[in-house]
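One protein chain is absent from this view; the other protein chains keep their places.
Should a chain be cited, it is by its letter among A, B and C, assigned in written order, with residues numbered from 1 in that chain.
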Amino acid sequence: MTEQQDPPETAPRLLWRKQSTGEVDAALMAFMAGDDIVLDRKLFVHDIAASRVHAAGLASIGILSKEELGAIEQSLDALDRAYAEGDFTLDARYEDGHSAIEDWLTEHLGELGQKIHTGRSRNDQVLVASRLYLRAALDEVHSLCTELARICLRRADADMLTPMPGYTHLQRAVVSSLGLWFAGFAEAFIDDAVLTRDTRRWIDANPLGTAAGYGVSLPLDRALSTRLLEFDRLQINPIYAQNSRGRFELQALTALSQVLMDLRRLSWDLSLFAAAEFDFLQLPDRYTTGSSIMPNKRNPDPIELLRAAPAPVLGAMTELQSVLSLPSGYQRDLQNTKGPMVRGVSAGLQALRISVGLIADVEFDRERMAAAISPDMYATDHAYELVAEGMPFRQAYREAAAMTGDAGPRDPVASLKRRTSPGAPGQPLLDQLQTRLSALEDAANSP
Amino acid sequence: MTEQQDPPETAPRLLWRKQSTGEVDAALMAFMAGDDIVLDRKLFVHDIAASRVHAAGLASIGILSKEELGAIEQSLDALDRAYAEGDFTLDARYEDGHSAIEDWLTEHLGELGQKIHTGRSRNDQVLVASRLYLRAALDEVHSLCTELARICLRRADADMLTPMPGYTHLQRAVVSSLGLWFAGFAEAFIDDAVLTRDTRRWIDANPLGTAAGYGVSLPLDRALSTRLLEFDRLQINPIYAQNSRGRFELQALTALSQVLMDLRRLSWDLSLFAAAEFDFLQLPDRYTTGSSIMPNKRNPDPIELLRAAPAPVLGAMTELQSVLSLPSGYQRDLQNTKGPMVRGVSAGLQALRISVGLIADVEFDRERMAAAISPDMYATDHAYELVAEGMPFRQAYREAAAMTGDAGPRDPVASLKRRTSPGAPGQPLLDQLQTRLSALEDAANSP
Amino acid sequence: MTEQQDPPETAPRLLWRKQSTGEVDAALMAFMAGDDIVLDRKLFVHDIAASRVHAAGLASIGILSKEELGAIEQSLDALDRAYAEGDFTLDARYEDGHSAIEDWLTEHLGELGQKIHTGRSRNDQVLVASRLYLRAALDEVHSLCTELARICLRRADADMLTPMPGYTHLQRAVVSSLGLWFAGFAEAFIDDAVLTRDTRRWIDANPLGTAAGYGVSLPLDRALSTRLLEFDRLQINPIYAQNSRGRFELQALTALSQVLMDLRRLSWDLSLFAAAEFDFLQLPDRYTTGSSIMPNKRNPDPIELLRAAPAPVLGAMTELQSVLSLPSGYQRDLQNTKGPMVRGVSAGLQALRISVGLIADVEFDRERMAAAISPDMYATDHAYELVAEGMPFRQAYREAAAMTGDAGPRDPVASLKRRTSPGAPGQPLLDQLQTRLSALEDAANSP
Partner (left out) sequence: MTEQQDPPETAPRLLWRKQSTGEVDAALMAFMAGDDIVLDRKLFVHDIAASRVHAAGLASIGILSKEELGAIEQSLDALDRAYAEGDFTLDARYEDGHSAIEDWLTEHLGELGQKIHTGRSRNDQVLVASRLYLRAALDEVHSLCTELARICLRRADADMLTPMPGYTHLQRAVVSSLGLWFAGFAEAFIDDAVLTRDTRRWIDANPLGTAAGYGVSLPLDRALSTRLLEFDRLQINPIYAQNSRGRFELQALTALSQVLMDLRRLSWDLSLFAAAEFDFLQLPDRYTTGSSIMPNKRNPDPIELLRAAPAPVLGAMTELQSVLSLPSGYQRDLQNTKGPMVRGVSAGLQALRISVGLIADVEFDRERMAAAISPDMYATDHAYELVAEGMPFRQAYREAAAMTGDAGPRDPVASLKRRTSPGAPGQPLLDQLQTRLSALEDAANSP
């Protein structure tokens, strides 16, 4: 089959290449490299940052002099800038991002550059870079969750008594409100923020200094690197550091998938509300697209794409799980945890970012929603009136069932106000949700 | 095909059956019931406990008198005892466990029993029972994780300088130690305990009082039920309470799956160590079985079954995820979250319980492990000696690679002692692991 | 936590137990047994059938005399009858169904019974029984698919010109017809039948006679057992026979999942059509249930449960995949392929059986569907009229888009009739679908 695929044009320099290695088969090399170098672009700034800290640690135990450290730090800063400004491209000239850093230093600092890999392995190097990447990703997820919660709470407050049918089994059940619907998602996104924060803390352990899984014969200053990289704790055991590869990634994606599954449910609702049969929604033009064949169509594509947003993350999780059935210690299989991590995070974040504007902007047709409330939806109200008069519930239920239809139209707002169980429209406890949310926001903003 | 399957012998009583319903098709009924009644056996004690608290809440707002509450509490206690002692069987006579409770009360207390369903729905009833079930399950998982961590730490301490080959790529890499191996799993199980505790707290929200997803027209005392059922917080919004069904279950199973994946890795190691080619393991007889055809075989079946233990939990997670693509509000699809929850939890817990004894009892052949350490495994040591003499690492690496073979046998224990990077055998920091573990145990034991 | 779980009351007899084994820990035994004996109930008739054939094979190479074979056949027939009539129960007295058969024979035939296991292992015994079970399951799936296709085709024919809105993005797009909707599912179920048939043939290979994965020192008559058990071919290599465990199960469940995913889509449609906002559906009472709290509700539960039906099968597939990352040869992990196989097949078949009646019985509200067709849905028709007059399509598209609204009401049936592209309502080619279906039915009915 015809595939257009860019093979590495020049063979990368291989750190471990010894005299005897000889010719390496190109297709085999391409297979082994995978899209590693492209994925490493996402990790590169973190790899540089961790390399800087690793050098500081080497200086702290006397492997590097103060001057040597200064030179390395300057050189790494230069690389960081060059990368940010597009003057340095991470491409197939390098085996991976790790080698690129050592190459840069050796090229610019000569023999001194050959010291940077002292006391570390690419194994702990990729671990620490991945962890910093995941931590930054979870920070953004957390921030997006609190932002979504804030928007939903605001809209919940504005429309707590705006009638809307409440559905179970997609059947009209009782009078509900637009505000109650928004408040439900506010609470969901608050829980998601908590989950994200817990997950961030769970993975916030420093693997730098565990080398290839068995430590090294140097008294590395791992406390220093933990502090400088702002890790919550040291990941102590080097075998465990290796064994945590993939499973920390999995847990981070799990948190993200939970957020996206809430977003999916929200999108399902919007998708139905946007159907002509419901017609509850007024979607700003920029959230709709046309059809290439049917001139009359305006389609709510972003809503549908948000509904599909958990898919790449769930797929990435399966990919990770499929790799992780292995004995202890590094195995090359684990290289294949990088792809699902990066693709899952990127796809999930993109969807979350988009959802903010959509949820803030979407408008509802209050009249259409009110018109969708039919008299039989007051049957439960009627049953509870009988209960209030002292009738046992089960009897009141049968009574109300029998007289359905006779109840006649009622005032939906009055019905909502009488719904006083805590959390219901008559007593929605939005302040309690706001308190939880504020605590999360405060904690995120404190150093 | 021939299937032996027990259909309900007597039609269950249906709470919602009205006069007009007429004949219900038996196969259809069986399909709708599924194995719900069997699954409810796991939830029944929790359902009774929550019913007791629900009654207290009704009394608190004047729906039940003090005497009525007393009668209901006594009757529920009697049901609890009858169930525990096998005098009450939850079977196909009932539509589900929820109906069984109402039936029991109505049978024993007459009209009063018909009041128990006031202000609640089976929707919040199953939510609260499931949550109590998951909470209890996570408590047991947490306790098993700390127990496993304790055993591994003890064994790590005993064998920190017992040489064992350290592998990467299943290739012998450097000298490692049995204690380092155990310490790695100790840290893993500590992380698992933290994850389990965080997850328990995340799901520890009270859904009782949200009814069918829209609240009720009664000022239910949800603060009381939250306190009596020892929930961490109120799950406020009734729509969210419904929407959290399945996703809380999923998160609980995720925590369990992480523990089991650590156990899988440990089992992979043991399985290899038990092979004649490694022969590092002495497995007590009770952990081996015979073959039906080969008289010479002693097979480490429990190890292999532990390796397979994540499978039913991962399967249950897929099952849950497959159900959860739905609009807001209860849909009957969600009934199918109960099966994977119960099956996943039961299978996972059984495996975890078994693993405790295995990990405590398994013995290692120190001589065989020592014999497996070959001279080339000291090459990294040699490189680091050159580094200590001031040679840049990359140069030392090439030097050491060139002279491999000449290095000659060395003392593995001395090599381990010189491995002084924090976490490595020369400085394993077991006390720091112990500190984390003790904090978890203390928190679990405090009220 | 309180769990009600039945441990085996009497220790099963263990085929491989030698003098030296000693005490076996009860919890460990329960863990190793799992629910194997319950699952074996589904396989038992197949295990007996294969044992009968195995005995015939032993007679064919002189291991059993004609009389011995006769005695064994009689005894196995008696077991088959006893099992069918409930006089023999497969329970925790036995280690598994395989042992139960040998036990039965030894009990009834003395030393002769000890010969049945000659030339076989439990490994090929479970392989052959599983395969016969899967084959029977796929036969039933195939038959249900053709039945579903037949019903859909009949209904497609009856309502090919009954107008119904055609949706894309859940938006009304163009006029479609109820018959076109049914024809779509007819074609889906025909494809499913083909897939099921192909899958059945793919797994239809005889593993009996491969023993524990390396064959035996006897010239077993495997051609005879292949013929007697009506296998399509011999599964030749004994290592492959072991390695195919789980993956054949996976493929069978894959076929089943495809059918159920079609059913899910159909259920999604019905679920929407049943909503008050669409109101296209008239669901017979027996397909609806009530609510325990809302007297007014009639819920389409079976539809929702059908929508959830792929979940246990997809879960079982994940469970299988999670187990299968293993080296060659039997590992005990593979025992855990039996549970997902049996549970996936049972759940999937039950849902499929129910769906037949539902799809045959469901009625549609023709007036409501017609009323849902709005003037803008003729815009594409208008564009094609301009194309017919010679205007390039893209220009006609813009023209039609501009004048939307002006088009005015049209006759939907006329519009359907003009839709003459092959497969569309004006030329639905139902006869071609019928031809494919008949060929499948004929092939299934021929010997």
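To be clear about the criterion, contacts are C-beta pairs under 8 Å (C-beta built on N, C-alpha and C of every residue); 3 or more make two chains touch, one makes a residue touch a chain.
Bear in mind the structure is a predicted one, so any value in this text is a computation, not a measurement.
Residue B:V174 is the one among B:I37, B:A92, B:V126 or B:V174 that touches the chain not shown. The residue touching the chain not shown here, chosen from A:A82, A:A158 or A:L305, is A:L305. Across A:A56, A:I354 or A:L429, the single residue that touches the chain missing here is A:I354. Listed by residue number, the positions of chain C touching the unshown chain are 15, 18, 63, 102, 106, 111-112, 114-119, 123, 166-170, 173-176, 180-181, 183-188, 191, 194-195, 198, 202, 209-220, 222-223, 234-244, 247, 250-251, 254, 258, 261-262, 264-266, 268-269, 272, 307, 314, 321, 324-332, 380-381, 384-385, 387, 392-395, 397-398, 401-402, 415, 418-429, 432-433. Touching residues on chain A toward the chain that is not drawn are 1-5, 14-18, 20-25, 27-28, 30-32, 34, 41-42, 45, 84, 98, 117, 120-123, 133, 136-137, 139-140, 211-212, 216, 271, 285-287, 289-294, 299, 301-302, 304-305, 307-308, 310-312, 314-320, 322-323, 331-333, 335-336, 339-340, 346, 349-351, 353-354, 357. For chain B, the list of residues touching the undisplayed chain reads 167-174, 271-272, 274-278, 291, 293-301, 304, 318, 321-322, 325, 372, 374, 376-377, 379-380, 383, 397-398, 400-401, 404.
Just so it is clear, only the chains that are shown with their structure count from here on.
Interface of chain B with chain C: the two copies contact each other largely through the same residue positions, with over half of all numbers used appearing on both sides.
Taking the mean of the C-alpha atoms as each chain's centre, chain A and chain C sit 36 Å apart. In terms of their C-alpha centroids, the spacing between chain A and chain B amounts to 24 Å.
For chain A, the set of residues that touch two or more other chains comprises 167-170, 173-174, 272, 321, 325, 380, 397-398, 401.
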